[in-house]
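One protein chain is absent from this view; the other protein chains keep their places.
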Amino acid sequence: MSRLRVGVVGVGYWGPNLVRNFQRHTDCEVTVVGDRELDRASQIAKEYRVPTVAITASEVSESDDVDLVVIATPSFTHYDMACEAIAAGKHVLVMKPLTTSTETAEDLCDRAQKQGVLLAVDHTFLFTGAVRKLRQLIVDGAIGDIYYFDSVRINLGLIQTDVNVLWDLAPHDISIMDYLIRRDPIDVLAVGAAHGGSPTENIAYLTVRYDNELLGHVHVNWLAPAKIRRTIVGGSKRMLVYDDVEPSEKVRVYDKGFSTEGPVSENGYRTLISYRSGDMHAPKLDSREALGVEVENVVNAIRGREDLIVDGTAGLRVVRILEAAQRSLDQGGHPVKLDQGNLAVRS
Amino acid sequence: MSRLRVGVVGVGYWGPNLVRNFQRHTDCEVTVVGDRELDRASQIAKEYRVPTVAITASEVSESDDVDLVVIATPSFTHYDMACEAIAAGKHVLVMKPLTTSTETAEDLCDRAQKQGVLLAVDHTFLFTGAVRKLRQLIVDGAIGDIYYFDSVRINLGLIQTDVNVLWDLAPHDISIMDYLIRRDPIDVLAVGAAHGGSPTENIAYLTVRYDNELLGHVHVNWLAPAKIRRTIVGGSKRMLVYDDVEPSEKVRVYDKGFSTEGPVSENGYRTLISYRSGDMHAPKLDSREALGVEVENVVNAIRGREDLIVDGTAGLRVVRILEAAQRSLDQGGHPVKLDQGNLAVRS
Amino acid sequence: MSRLRVGVVGVGYWGPNLVRNFQRHTDCEVTVVGDRELDRASQIAKEYRVPTVAITASEVSESDDVDLVVIATPSFTHYDMACEAIAAGKHVLVMKPLTTSTETAEDLCDRAQKQGVLLAVDHTFLFTGAVRKLRQLIVDGAIGDIYYFDSVRINLGLIQTDVNVLWDLAPHDISIMDYLIRRDPIDVLAVGAAHGGSPTENIAYLTVRYDNELLGHVHVNWLAPAKIRRTIVGGSKRMLVYDDVEPSEKVRVYDKGFSTEGPVSENGYRTLISYRSGDMHAPKLDSREALGVEVENVVNAIRGREDLIVDGTAGLRVVRILEAAQRSLDQGGHPVKLDQGNLAVRS
Partner (left out) sequence: MSRLRVGVVGVGYWGPNLVRNFQRHTDCEVTVVGDRELDRASQIAKEYRVPTVAITASEVSESDDVDLVVIATPSFTHYDMACEAIAAGKHVLVMKPLTTSTETAEDLCDRAQKQGVLLAVDHTFLFTGAVRKLRQLIVDGAIGDIYYFDSVRINLGLIQTDVNVLWDLAPHDISIMDYLIRRDPIDVLAVGAAHGGSPTENIAYLTVRYDNELLGHVHVNWLAPAKIRRTIVGGSKRMLVYDDVEPSEKVRVYDKGFSTEGPVSENGYRTLISYRSGDMHAPKLDSREALGVEVENVVNAIRGREDLIVDGTAGLRVVRILEAAQRSLDQGGHPVKLDQGNLAVRS
């Protein structure tokens, strides 16, 4: 069987990492790179020995030398480019967020299904050793019922002008949250602000509510003095901290919690609550580059060897929350209910 | 002049610290300690050589040997006890939060003013070397315009049954925020949840909005695996981090930020934004015990030597935000406007 | 049975902690405190309700109201005072270091044995939850063979004029090392320096060699910009880090190491070495105050209920290493052999 031929559209900041990882995969070859800045495309093509250079996404989609189109352009271009690639019968891998609206995300899923091509979304963090370990701990029942998911992703980052901080950074946290919780949220609340002449919101707080008191919260900020990337998951049995800034021991499992024993007294200051503060455990994590693991999964899915871990529906679920958050933000923070559509979670 | 005579009501968890600090002050003597658990009162009286023991707050308020009544009981009792002490012509120092409603807090302020006694509130953190340094940096203009205030106060704390985590922990952050920002907020949003049979919310997120895009946010949580107490203040000139868990260098001043130069281009990916990432500076802080500094201020204010730093109005301003937050929480997170009453901020 | 009557000599910096802990013990009462500064003694006596005050150690030793004499004075006075107390038939607890020479330390052990009184030494760190956990891990075989013990204890500390930093700080590390390793060292090397007009060495490095390549090393420093108190124990199975500055998770057990497999090749760059980098585990530690645990052991030993954990021999073993280190330091760093006397280690 011949190798999978990959065309990459957009080789600005993130695209070259995809070129490198696909080029490194033994069952792939990157055949085309495209960028509206031809010099940039040529430079990357030279560095990674890619034979063909293109300017437009259409050139890549319509190339006979391409089986998979990777779209690494600004998010407002994703829908049109992905439509074109799907129409050309190509598999597609789209950077996060999948599109800029639920409607277009749903439409892409439909089109891919009808065409019989795969639609994958680059939620890279789901392929880190850390997040996969979190997922495994939850699946294994080590955490018990999930009480809350709290994620902070802040630093002095680049102010974007085409998207706000919510659409730029929160897809990471929302995709992790959705991957770990695997439930449909009830509603979303969001507030944010644009400071110092920033054209878009540079700080935002996002709350996602699920039934049974499960609470998700995300703080994203481009204008923070220190880099913090920390996710806390509280559960009935154990609590998790995933600190991505730590050089080692990124995931810590705390055997801490409380349980209520007996009825709550009516007038006492404190009820019969028993606290548990036990050991902490930092499991060894798979240290492979997340993007390499993702590329492996995408290639295997195209080859029919395994399921896509982040398919179009997963991408759509994230867009749906982002869209609701944006609506809440625009409406001054009012809760926005989520349509309980039939977005089956892959179990 | 004879020494100021202090009566302390409530010597459970926090009260003994007040007894100790007033007893240590050269111009004070603690003459009475009261607690509904007499054994507890007797034990503390013995340990700190306090001559008289009482069971009820009334006994303390009506004692002829008391000039200042310190109220360190659960918050739902503050209003009645403080009314009684004020009526008896005593100065009053009330633990945070001042009361459990704006109405009662306002009433207390009025009563104290009419009686000509001082009403102080124990917002202890305002007397730490760290918060005083933050205040000084802001007053000195080192921060520029304040963009946001973000505070996280979480750990595996004791579940309270008479108050939720908002009323228990957030008074610390709200009092710091109000002390640093000194402006009237527009509205408040809050969400929270009660987990695992907890009788009250054990996690809450609170957003406070001011005009001109200034955003305040507080995350309080009794059910977190690690202790985090960190406040970030973003400004147009510099950014501050106050990490109370750090053994040293609790306050860090970052010479970081960005400025926009020239107009934002219509279709460019990035506008003319210039980033600044400079030195970090950790100023030496006054290391005196905060409660000792507070006691000093209260005594000096009673003696007419200086103004109260945290008076009834400061306490009321915090209660007003807490009440609005509680209303928002009860209403499912909808924004609750704050009455723009005449709560003059002490400049 | 009447309560154990304790007399404490020296209530400067450390002595009051002993007064407090003995006073708190239900089977003890502190009957006398002595200090050559009478005001200081009176102040402490008042604070802890001790009935009698003394100026000289002799008064305490000869008091009929004292069963146990606690000696918390500068180390050069320990020997004389302890001799006197032993001669008076009193049990003795001496602060670290036991004495300032091996000869006097041995003599004290002999005298105590002949008099039939207990001689205990205050190596407080051995009673921390952290060090007891380290000891347990080693005894349980979790560490395997110990390869090295490396301890750093530095900060901006008070310059002492009667002892150098070696005799002031290193007793902590040496006592921990001896407690964990339980073997007789072969020799000791030490270097140090006195800076900026300091009357004694303010920095010192100490190496202790045992047979079978086991290496101990201690860095003590009064003139360091940050507080570091960290001990690393390397072993054939696992490695331990004890970081006393950490607010939680002070002890971390790393499942890391290497093993050599097959013969080492003569000319290859790398032999068959297999590395192991696994989980990290932070066991929950007993959080009781170390001094309270120590007091409990001393009282139980006097009552005949258990053995002393730190007896005169343990104190002597530490002094023997300190004396050799001082000799090495005085001789410019040359190794000083340790007399392999019959200092049986308590197993």
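As written, the chains take the letters A, B and C, and residue 1 is the first residue of each chain.
Quick note on the criterion: a residue touches a chain if its C-beta (ideal position, glycine included) is under 8 Å from a C-beta of that chain, and two chains touch if they have at least 3 such contacts.
As the structure is a prediction and not an experimental result, all values here were calculated from the model.
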item	value
Touching residue (missing chain; options C:48, C:79 or C:254)	C:254
Among C:217, C:250 or C:320, the residue in touch with the chain that has been omitted	C:217
Candidate in contact with the missing chain, chosen from C:239, C:290, C:322 or C:338	C:239
Options C:8, C:41 or C:159, residue touching the unrepresented chain	C:159
For subunit C, residues in touch with the removed chain	74, 145, 147-148, 150, 152, 156, 158-162, 189, 191-199, 203, 205, 207, 209, 213-215, 217, 219, 221, 223-226, 232, 234, 236, 239-241, 252, 254, 256-260, 264-265, 268-271, 273, 275, 277, 332-335
Footprint left on subunit A by the chain that the document does not show	226-227, 245, 247-248
Touching residues on subunit B - with respect to the absent chain	248-249, 255, 277-284
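Keep in mind that, in the parts below, only the chains that are shown with their structure count from here on.
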item	value
Angle of rotation relating subunit A to subunit C [CA atoms, steps of 5 degrees]	180
Middle chain, criterion being Cα centroid separation	B
Approximate Å spacing (C-alpha centroids) for the pair subunit A, subunit C	53
Distance from subunit B to subunit A - Cα centre to Cα centre, in angstrom	38
Sequence positions of subunit A contacting 2 or more other chains	277
